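Heads up: the structure comes next, in structure tokens.
Apart from one protein chain that is not included, each protein chain of the complex appears where it belongs.
Per-chain residue numbering starts at 1, and chain names A, B and C are given in the order in which the chains are listed.
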Amino acid sequence: MKGFASDNYSGAHSKIIEAVINANKNHEKAYGNDQYTEEAVGKFKQIFGDDIDVYFVFTGTGANVLSLKTVTQSYNAIICSEFAHINVDETGAPENLTGCKLLTIQTNDGKITVDGIKKYMYRIGDEHFAQPKIISISQPTELGTLYTVDEIKEISQYAKKNNLLLHVDGARISNAAVALNLNFKQFTKDVGVDILSFGGAKNGLMFGEAIIFFNTNLSANFKFFRKQSMQLSSKMRFISAQFTALLINDLWKQNAQQSNKMAQYLYNKIKDFKEIRITQKVETNGVFAVMPRELALKLQQKFPFYFWKEEIGEVRFMMSFDNTTQEIDEFVELIKGEF
Amino acid sequence: MKGFASDNYSGAHSKIIEAVINANKNHEKAYGNDQYTEEAVGKFKQIFGDDIDVYFVFTGTGANVLSLKTVTQSYNAIICSEFAHINVDETGAPENLTGCKLLTIQTNDGKITVDGIKKYMYRIGDEHFAQPKIISISQPTELGTLYTVDEIKEISQYAKKNNLLLHVDGARISNAAVALNLNFKQFTKDVGVDILSFGGAKNGLMFGEAIIFFNTNLSANFKFFRKQSMQLSSKMRFISAQFTALLINDLWKQNAQQSNKMAQYLYNKIKDFKEIRITQKVETNGVFAVMPRELALKLQQKFPFYFWKEEIGEVRFMMSFDNTTQEIDEFVELIKGEF
Amino acid sequence: MKGFASDNYSGAHSKIIEAVINANKNHEKAYGNDQYTEEAVGKFKQIFGDDIDVYFVFTGTGANVLSLKTVTQSYNAIICSEFAHINVDETGAPENLTGCKLLTIQTNDGKITVDGIKKYMYRIGDEHFAQPKIISISQPTELGTLYTVDEIKEISQYAKKNNLLLHVDGARISNAAVALNLNFKQFTKDVGVDILSFGGAKNGLMFGEAIIFFNTNLSANFKFFRKQSMQLSSKMRFISAQFTALLINDLWKQNAQQSNKMAQYLYNKIKDFKEIRITQKVETNGVFAVMPRELALKLQQKFPFYFWKEEIGEVRFMMSFDNTTQEIDEFVELIKGEF
Partner (left out) sequence: MKGFASDNYSGAHSKIIEAVINANKNHEKAYGNDQYTEEAVGKFKQIFGDDIDVYFVFTGTGANVLSLKTVTQSYNAIICSEFAHINVDETGAPENLTGCKLLTIQTNDGKITVDGIKKYMYRIGDEHFAQPKIISISQPTELGTLYTVDEIKEISQYAKKNNLLLHVDGARISNAAVALNLNFKQFTKDVGVDILSFGGAKNGLMFGEAIIFFNTNLSANFKFFRKQSMQLSSKMRFISAQFTALLINDLWKQNAQQSNKMAQYLYNKIKDFKEIRITQKVETNGVFAVMPRELALKLQQKFPFYFWKEEIGEVRFMMSFDNTTQEIDEFVELIKGEF
């Protein structure tokens, strides 16, 4: 039964599976020295230009943590939103594996600002205080909201002036591109982002994420950290072939368009129930809403979705590439039946 | 072109791909709470009994390091062969991620003994010395050799008497089972092994390894370590479905038999060349040999394989499940052409 | 020139130096197996009872981090005030050395409450979220304020009910005891504290802090962590002899009384300046105040003290055991001269 629990509850798009089947030929060099990986890297270079470094890893947490680990020392600090995946969904992996402190900024919508960052830019050079080194933002945020191009630029300009780097957790980067109606480069590399976690699994891959260094000086030691952090796949082709399939013929766009559209569809169907209050702008593929806890519990029996803040009855509906109007309609009928 | 570089140069067995295709249906709960994972765990319980805990991870390094991390404190030491994968092929991941010291035993054939272990069993309780906590052996070893059941039992008995645990790196455990003509349980759980890294990728999987705790008290906190160490797959079904396919209808056996057989075939074809000297017993799917460096370099141009100790001209031929007599015959012809 | 920068700007009390001289006799076993350490441990047992474990380390950061490291796994979280020394003055050592995440509670006065703690008590058992294991409070706080006995008890009772431990950072624990007019045991062990960092350097020692485990089950592996974390002194007697001197004849009390009294003295002298606003209750040996930034900068030229929040002109005056009314009077004269 398809529900709205997470965009990793869905399987893989059929074209992704096809790509995996096609990559399953003959012997290939292990650990990424294969033709499929070369091809996938080439696809990313078509998008972002040749002056980048691309690496594939297994998970979103892997992509984030390795992005951060590669450019930090253990006495550094990482600035992010309190809602950041790196702060609340990775079991302390960033702290544990980088040794760094996370400095978190309170927000209503998951979007941090220069004002929030400034709060932590003090005691620079003071050996008693973890030294800020990199800002990490999520685009879209964990609340489904979007940074505008100008908002990212403002952060990156502040970062550069203050000797900080800028990382983007793009676990759902395709949803952002579709929503902004921009190509990937325009709201990352072009506006000063240094490192991008480019998501795959939440947009129809079986598994696999990419890390893209826009500043290739930063990636000199990456390969050692990847192996040491257990994120190096031996039969790498089975990740990279998926990415090639995602990037050709705009499969990434088709998938993200569908999940974004379904979020809008759901939003429009439920926004006028007086018992339901939408809590975040619906800009990508997630819908956040407060509803009576009782109602939520009933609905969950038929359609899986998560409580976001259970204490206030806030829930999250997250759309996958394969969600359709059909299950949303059924879901809405179910709600109607409760009133 | 198929060669003999590594059993991870091959792709996946067609039945593995089929299983992946079949698992790509509908939505499933993420992170292992899905029916495919339940089924795969069930398969392992059929083999090893119900009193085990089974977890899936991405890589062999992941399986080894998490096996060790779950049961150690940072002041502990891990005893292993100097040739152990954990010692020479994991970029110091065991030290870095567990905090432990590796105490290595010199061997000729990759097999450690109680005598070697005893060398490190001193200063117990001395706070200045890393305290031995677990022994890790590879079955088969990285040199293709095998521990007999009695040899494992002797080590495990010593371990128990000395308050040590026993881990088996079974990256090629299927090759061992075939060679020993035993079921998996007989040379692991039945002889006192505590934790087993059960290999998949080197026996025809796309990716994926399992960790099996025979002592379920040890695994209480495993899930937290797995997530924090970035080895938790969101769409877990794509690992577990592969394992189910490997374990049903003895696919594991068929694959391992073929690679073991091909090693024997190669061995028999080259053992009598007077320019070639076999350096290790050929017990599983690897053949180690010394040959003139010039010859090796020439052969590598047509058939990929690795130098093991380049300074003495030692090379390794590692057979995959899909190697056939055909490429071995061609390879041998090539050798003959050189004399 | 004596100022008010920190209670570690002062040297050591003359009786402490005397104790060091007296301990400098003959050979003693290294690493704490000496008569002086036995004596110091005995002194602590007189205070807290025999059912404790006492260990000496070099620094306050060492005492805090080792208290936490000994009882946590890397996937745990530590709950504390955002002002906690472990959060803002230890360069991320707690995160780096324990691997844990710090979950910080906003406060006005440095004192956390059960309500603040509850905010983080969710997703228990969820492998994606760092699992709370221990609460750390500072007594007195970094803002010079005090928890009442009942406030500590309320936290410890909540902790016990929720399977959490309670650590007290007592870098200035003597100042708290004097201010509360209680013996050490009454507001630590007696009200459910599990581990105490017992401060020395900020109350007249040359160097050295103690860690006291009220729950001796927790300290089984402490000695290994201490050595591995480089906090084991070879000539331990030179720490322990200082502690004995601090604890006999109530030197700890005499020192803390003086620094507390001087804080009151300063407070009473400056509280009525209309240009100066006291920002925290003066309960121990620190005085926090907002004053015109210009004025602060001028005063600092003669008397060292620190800005606390420079952006709002908040400063901290921290009194040492050897501060006297004389320098405070001079300081107040200086202020008067500015108006």
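As a working rule, contacts are C-beta pairs under 8 Å (C-beta built on N, C-alpha and C of every residue); 3 or more make two chains touch, one makes a residue touch a chain.
No experiment lies behind these values; they were computed from the predicted model shown.
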Going by the stated contact criterion, tell me the shown chains that border the hidden chain.
A, B, C
Touch as defined at the start, partner being the missing chain; which of C:N181, C:N217, C:S234 or C:Q301 qualifies?
C:S234
Can you work out which residue in C:T61, C:N87, C:T141 or C:S174 touches the chain that's missing from view?
C:T61
Quick one: say which of B:N24, B:S74 or B:S174 touches the chain that got left out.
B:S74
Across C:G3, C:G110, C:P132 or C:G286, the one contacting the chain not displayed is C:G3
Among C:N24, C:Q186 or C:N268, single out the residue that touches the unshown chain.
C:N24
Interface with the unshown chain - residue positions in chain B
74-77, 88-92, 95-96, 99-102, 122, 127-130, 310
Chain not shown, touching residues in chain A
31, 73-75, 99, 127-128, 131, 221, 223-228, 232
Where the missing chain touches chain C, by residue
1-3, 5-6, 8-12, 14, 17, 20-21, 23-30, 58-62, 65, 90-93, 96-97, 201, 206-207, 224, 227-235, 237-238, 304, 320, 322
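FYI, only the chains that are shown with their structure count from here on.
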Contact pairs, highest-scoring chain pair:
A-B
Just curious, how far off is chain C from chain A if you go by their C-alpha centres, in Å?
41
With centres defined as the mean C-alpha position, give me the chain B-chain C separation in Å.
50
In chain C, what residues contact two or more other chains?
74-75, 99, 127-128
